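This report concerns only the one structure given below.
After this line comes chain A, so read on.
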Amino acid sequence: MKVGDLSVYIDMSLLKPFSKLPALNAATILLVEREERFQQNLADALVGDTTVTVNVRLAKSLPLPMDNEESRPRIDLVVFIINLTSELSLKSAEASLKYLDPGYFLGKVCFLATNARNTSVPTERLDAMRKLAASLHCPLLFAEDQTPDGVNSATERLLTVLKVAAGLVPTATALYLSSLTRCTIPPDIDQPSFE
Partner candidate 1 sequence: MDDFGRRLLQRLVRRTPAQALKATLGKWERLTVAQRQSVDFTQPKVAVMEQLVAIFEENGWTVKHITELEMINYMENANRGMWHAFQMTDPKDDANAVEMMQFKEQFKSHLSELVRHVSVKIKKHTDEALWIRIAWGDSYSPPNHLKPTYVVHHLQTPYVFVTSLNSKQKPFLVQALILSTGYQGIKDANLSGQKLTAIRDLLMKQYQQIFPSKYNSPLTEKNETVSNPHIEREQSEHASKRLQMACEAFGDGIVPQLQTAVYKLETKFRGDANTNRTMTKREGPFRCLVKFASTNLLESFRECASSGIASTPVSPLLSSITLKGRNYFVVTENGLPSSQT
Partner candidate 2 sequence: MEGASSKGVLSHLSHLEVVTRSRKCEAQQPGRVAELKAKAAALVKQRDQLKAQIQIQQNLQKLRKSMNKHSNEEEEEMDEDSENSQLLRLMARHSHLRDLLDAHHLIGGYDVIKTSQGKGMCVSLATAYEGVYLDTYNLELDLKPKLRIRRHNIPPFIPLNQLAEQSNMEANIKPFLHLLSQHLNAFAGRKQQLKLVKENHKSIEVMESNVLCSILVLMLTVPRQKTAVLCTLDYTDQTRCLPTNARFESEDKELLNSPDWKKHCSLLKDTPLHKALTTMKTIGSIM
């Protein structure tokens, strides 16, 4: 495949952060969740915010279908919702990453993990999650998806990150916020201690 084709391929389905002009006092957030359950509650809570008109786009995975390319507003923040009790949820999120323009990874992507406290979550998956977020310098938020307060607190935190990512907060840029909140892991995370 010649480089030319490659670029066409990449360009075609790649989601770009600055390909369109932003709307006035509005922000658009894309929630990507394989299970398509928590994202619905989050969406209903997010659009409730009165200070900013929030547009929510819901998707099961990337790439997004081409045909509603024109009608889709510029996406300011991409949130990958990962249900830690399902291996498939993490794999599907990982597979979607390659459809994001590198520009997104400067503070416009964040991971939201649910069911982290569930004991059926093997520690290896939790570490893989943290390593993925750390390697992409993205923040890793944890949320409780079963209770309404869990949904509300997750919505609050997403709204703050979204407002910064959409440039609606004069004093902070997306990159600056992500450098403060990005996930880090201890250096010896890989070293097994039960030899």
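Brief remarks on what is shown
Keep in mind that, in the parts below, a residue touches a chain if its C-beta (ideal position, glycine included) is under 8 Å from a C-beta of that chain, and two chains touch if they have at least 3 such contacts; residues count from 1.
Candidate selection criterion: all candidates are chains of the complex that A comes from, given by their letters.
As the structure is a prediction and not an experimental result, all values here were calculated from the model.
Picking from 1 or 2, the partner of chain A by touch in this complex is candidate 1. Every residue of chain A that touches candidate 1 in the complex is listed here, in rising order: 30, 34-36, 43-44, 47, 53-60, 64-65, 68, 72, 88.
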